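Heads up, one of the protein chains got dropped from this complex, but the rest are sitting where they should.
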Amino acid sequence: MEEEKNLTGRPINPGGEQWIEKHISCLDHGFVKLVDYMGNDTEIARAARVSYGRGTKKVQEDNALIRYLLRNKHTSPFEMVEIKLHCKMPIFVARQWIRHRTANVNEYSGRFSIMSNEFYMPSPDVLKKQSEENKQGRDEDLSHEQKQRVIEILTSDFSKVYTDYQELTEIGLAKELARIGLSVANYTEWFWKIDLHNLFHFLRLRLDPHAQYEIRVYAEAISQIVKDLCPASYKAFEDYILNSISLSQQEIDWIRKIVSGIIHISDDYVEEHTPFEHEKSKKIKKETNDLIKKLDKLGFML
Amino acid sequence: MEEEKNLTGRPINPGGEQWIEKHISCLDHGFVKLVDYMGNDTEIARAARVSYGRGTKKVQEDNALIRYLLRNKHTSPFEMVEIKLHCKMPIFVARQWIRHRTANVNEYSGRFSIMSNEFYMPSPDVLKKQSEENKQGRDEDLSHEQKQRVIEILTSDFSKVYTDYQELTEIGLAKELARIGLSVANYTEWFWKIDLHNLFHFLRLRLDPHAQYEIRVYAEAISQIVKDLCPASYKAFEDYILNSISLSQQEIDWIRKIVSGIIHISDDYVEEHTPFEHEKSKKIKKETNDLIKKLDKLGFML
Amino acid sequence: MEEEKNLTGRPINPGGEQWIEKHISCLDHGFVKLVDYMGNDTEIARAARVSYGRGTKKVQEDNALIRYLLRNKHTSPFEMVEIKLHCKMPIFVARQWIRHRTANVNEYSGRFSIMSNEFYMPSPDVLKKQSEENKQGRDEDLSHEQKQRVIEILTSDFSKVYTDYQELTEIGLAKELARIGLSVANYTEWFWKIDLHNLFHFLRLRLDPHAQYEIRVYAEAISQIVKDLCPASYKAFEDYILNSISLSQQEIDWIRKIVSGIIHISDDYVEEHTPFEHEKSKKIKKETNDLIKKLDKLGFML
Partner (left out) sequence: MEEEKNLTGRPINPGGEQWIEKHISCLDHGFVKLVDYMGNDTEIARAARVSYGRGTKKVQEDNALIRYLLRNKHTSPFEMVEIKLHCKMPIFVARQWIRHRTANVNEYSGRFSIMSNEFYMPSPDVLKKQSEENKQGRDEDLSHEQKQRVIEILTSDFSKVYTDYQELTEIGLAKELARIGLSVANYTEWFWKIDLHNLFHFLRLRLDPHAQYEIRVYAEAISQIVKDLCPASYKAFEDYILNSISLSQQEIDWIRKIVSGIIHISDDYVEEHTPFEHEKSKKIKKETNDLIKKLDKLGFML
C-alpha cells in the first residue's frame, strides 16, 4: 500500500506524504503509523484568513500568522488539520491515552477477537524505583539483581495468564469473560483520529517529563510526524507552549524583587525563603523547586 | 485551484474528488463548497475491522458491514471520515447550525472585517403564514399583495441598516460596534469541519421537514456531496435513519390490537380513540397525527 | 454523611435525595453511589420553556412537554440535569464505560496509589459459552465441571498476579510499573459526572441485551436512581427509546405487503423470503431474525 499513489485535487502535504503507512516502532511490540491526514500549515492560515476577510489576505505571511494565532490562543484554525493514526500499545497506556476525549477511536475488541500473546516487558534500563518526591513517578535505578527479579516475575505472570486464557477459550468460555485474567500489559490496538489543536494538547501533557515513560514514547513518535506535517505550527508549538515558562502572580512578584536588588538569590536562599506560604514548613517543596528551575532557565542562578 | 491535481499516498475517494472546490449555490447569496475530505466507505469498514482482528477480515463485504454498523448503532467507524466545507449563509441560519457542537469552525469576523452588503431576501414562493399547528413552522401562502409588502419592508430594512453601517464605519466607530445594527439576515461565512457520524446527526435534524426551510437548503446541498463521498454509508443512513419509522411502546401496543383485529381503524377512529391519554381532550393532536402518518406508511389506512 | 441535611435555595429533588450516598452493590466488589445531582423534571420543562417565551408558559403540563421533547429529539433541555456518581468496577468494565466521552471522570490512579486485592470473579450462573451467532456475546451454560475449572483458573491467576504485584512494590519498583502485571479484572473506581441526555444515551447502549452482562449490571443500578430522580423523563425514555421499535425503509415496505395481504408470513416464510438481499445466501441471518422479533412484537406472528 505504501507505494501506490493517486491523483487528488485536495490540498497536499509533502511532509505528511512521506509518513503514510510508515511504521514507527514504540516499546517492544507497539507502533504508530500515519493512515491519513487532512490539511497543512497553509490550510491553517487559509482558515484563519476567513476571519479577516478579503482586505487582509496576504498581509502577513503564513508563518507569522501561524505564530500569531498560537501565541494569542486563537486555536480554532489548528482544528482544521486532522490526522488519523493506527497505533498499538499496552492496555495501561491505552487507558491513559483514551482520557483525551476530543478524538475518534476504533479499538480492537476482546469480546469479538482473540487477544494476542504480546505483553509489554520493560527493558532493564527503564526499571526504576518509586520516586519519593514525585508520587506518580520513577527515579533511581534498581540493582542488577532486582531488575532480574522484576523481569522474572513479569515473564512468569504474562506466561501463566496467557496459557490460562488459551485454556479458557478452549473450554469454550465466551471471549468477553476469558480475557478478564489478562494483564494491563497486554497489547491492544486502535485507529485514532484527532485534530491538530487537540493533538497539541495531548503532546503537551504526554511529552512532559511527568508523563509515564511508556506513553511518552508514543507522544515522541507522533511528534516526529507532526513536525513534518505542519513544520511552522509545530515550531510555534515548541516556542510558545512546550519550551515556554509560565510565571504565577507570586513568582512575578518575587522576580521583581530580585531584579530590583531587594533580594539576592541562591538555591539555599530560595529554599529557605520560598515565596509560597504553604511550603514554608514542608520537607518536599515542589513549587519551590519548580521556581528554582525557572530562575535557572532565566539566568538568575549563577 | 479546481484543476490542479497532485499525487498522494492517502486513500482516494473518486466520489469526493469531483466535488472539491465546486460551488453549490444555496439561497440567494450563499453556497456550500467541499474544501477537503478524509476517508471513504472502504476506510470505514477498515476501521471497523480493527475491532474484529485478523480472523474476521473480509468475512463480510464492506457494504454489508457498513449496513450492520449503522443498524446496530456502532457509530465510531463513521467518525473516521471527515469533511471540510466552506459555507456562506445568513446569520440566523449560522445560529441554528452552530448548535451542532461536535464540529470545528472558523467564522468570518465582524470585529476584524467589513460585513458585506448581502442580506437574505426570501423568494416569494417561500413567504408563508405562521402555522397554527406547528408553532415553529410556516404553512399556507400569503396573498400576492402581502408578499409584495413583505419584500418591500425587508428591502427597506436591509438598505437602511447597511447605509447606516457604512456611515458608522466612516465616522470611525470600531467595527465591532458599527455592526450591531446589521440584521440577522446579513450573510456570514465559515470553514466547517465535521466527521461523518456527527454529520449524519446534523442531516437527520436539518433535512427534517420541521427544520426551517433556509437551513434545509444547506442540508440538502451537503447531502449531495455525502451521497457521492460515501454512497454505501449514505444509503444505509437513508434506510435505517432518514426513512425509518420509530414506534413507541404505546404505538406498538395499538398496532398489536389492529393486527389482531380487536380494533378497526380509520382517520376518524384514530383521532377519537387516540392511544395517547394527554391528547384525548386536545384540539391539536400532534402525536396522534404523527401516528396516523405512520399507520398510513405501514399500509393500515386504506 | 448520609444523615446530615442542610438548607438550600436550589431546586430540590425528593426522588434524588433518597439516593444520596446510598450504596448500590454491583457484581462482587463494585458499587454505584449518587454523590450529587442538579435539577429534576420540572427544571427540564423550565429550561425548555425559555425557548417558548413568556406567552406559552404553562400551556402544556410538564409531563406532556417532556414527552413531546423526547419524542421529537429536542434533547438540549435534558442536558440541564446533571448527576455525579461514585462507582467501583473492574478495569475491563471501566474500559467500555470510558468510551462515553461526554462525561467528567476522576479515576483512581495506579501510578499514585496501591491497587487493591480485589478482582472480579464471575458467579457460576454467568459463566457461559461463546455465542456462535453473536460474535461478541455469550450463550449456553458451561457444564458444572467446566465452571469449576474456570473459577479455579481465574482464582489462581488473580492470586499469583497480586502476590507478584506485592513483591514488585516491596522491591521498590515504581508503582506505575509494578501494576502492569495486574489483570483487567482488577477493580478501579472513579467519580463520574454526566448530564441526563448523555446518560440516556449511555443507558440505551448499556441496558441493551447485547451489552456485556458486567456493564449492564451498572447500567441497571444507575437506571434505578434515574427512575426516581426524573420519573417523567425516564418514563418517556422507556416509551420512546428503550422499548421502541425502529423500522427501516425495507421493513416498512415489507409490512405494507403483509398488511395489504400480498404476503402471508410465518417464521419459515420470513427466513426463506428475507427482504434483505445480502442475507439471502447466509446461514446466520441477523437482520432477518431481528425483523422476526419486531413482527412478533407487532402481533403479526400468530
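Labels for the chains are A, B and C, by order of writing; each one numbers its residues from 1.
FYI, contacts are C-beta pairs under 8 Å (C-beta built on N, C-alpha and C of every residue); 3 or more make two chains touch, one makes a residue touch a chain.
All values derive from a computational prediction rather than experimental measurement.
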Partners of the unshown chain among those that are drawn: A, B, C
Residue of C:43, C:62 or C:164 touching the missing chain in the full complex: C:43
Omitted-chain contact residue, chosen from B:5, B:138, B:201 or B:256: B:138
Residue among B:7, B:180, B:262 or B:284 that touches the chain left out of view: B:180
Residues belonging to chain B that touch the chain removed from view: 90-92, 94-95, 98-99, 101-102, 105, 109-112, 120, 122, 126-131, 135-139, 142, 146, 149-150, 153-154, 156-158, 160-161, 164, 167-169, 171-177, 179-186, 212
Missing-partner contacts on chain C, residue numbers: 2, 4-12, 17, 20-21, 35-39, 43, 47-48, 50-56, 76-77, 79-80, 82, 84, 86, 104-109, 112-114, 189-191, 193, 195
Residues belonging to chain A that touch the chain removed from view: 52, 56, 61, 63-64, 67-68, 71-73, 76, 99, 135, 205, 210, 238-240, 243-250, 252, 255-260, 278, 286-287, 297-300, 302
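Keep in mind that, in the parts below, only the chains that are shown with their structure count from here on.
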Centrality ranking, top chain (CA atoms only): C
Same-site or different-site touching of chain B by its copy chain C, using the half cut: same
Geometric centre distance via CA averages, chain C-chain A, whole Å: 31
Euclidean distance of C-alpha centroids - chain B vs chain C, Å: 29
Shared-contact residues (touching 2 or more other chains) in chain C: 99, 135
